[in-house]
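A single protein chain has been omitted; all remaining protein chains appear in their positions.
Right, subunit A next:
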Amino acid sequence: MLKFRINDIDVEAEPGWTVLETAREYGIEIPTLCFHEAVQASGACRLCMVELREGDWTKLVASCVYPAKDGLNVYTESERITNVRRWIFEMLLSECPASQEIRDMAAKYGVTSTRFAIKDPEQDCIMCGLCTRVCAEVVGVHAIATQSRGVYKRIGSPFMKPNEACVACGSCVSVCPTGAMARRIDLVRGKMEENQTNAA
């Protein structure tokens, strides 16, 4: 058993648990975005940042990947954390302004505008990679990938239709935190009949 503190509450954890998992077990909620219970955590979005304090030394870590350790002093709602969160939400608003889900989430934390420049007003994908991870880890087919402009379909060779691995399970749509995948899935899954088109 590891013993440490979250928001001045004593908590216990087994080796291998993360700070986020421990916090949740004690009913302490930390906002997350690129984390999903079904897949490995990747620590990409940084929204789940928490503050570690020791004396006057403090540091910020992503709680979804940071392992629980003896003697930690974790704060999930400190001023520093609230600021970082605001900052991340502003970044997100500038990166994927087209996502209502992100706007709603930001508003919940009091962020409704961004001081950063909006790159692409149409963009709704934050490239958290949840869709690709669930497709690979849970579905087991690697049908999609992320690149600089969002999600695209991974195909073996230009017309090798049967290589198109998507099985149209919708898992990616279910895990996408921004709703972007719902708008992209039709490009990925194609129609059943097309996936099986004859070639003779």
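Structure notes:
Basically, a residue touches a chain if its C-beta (ideal position, glycine included) is under 8 Å from a C-beta of that chain, and two chains touch if they have at least 3 such contacts; residues count from 1.
Here, contacts and distances are computed from a predicted model.
Matching "Maltose/maltodextrin transport system permease protein MalG", "Oxidoreductase", "4Fe-4S binding domain-containing protein" or "Acyl-CoA dehydrogenase family protein" against the UniProt entry of the left-out chain gives the name "4Fe-4S binding domain-containing protein". Annotation for subunit A: contacts to the undisplayed chain at residues 13-14, 16-18, 21-22, 24-27, 29, 36-38, 134, 138-141, 157-162, 166-171, 173-175, 179, 182, 185-186, 191-193, 195-200.
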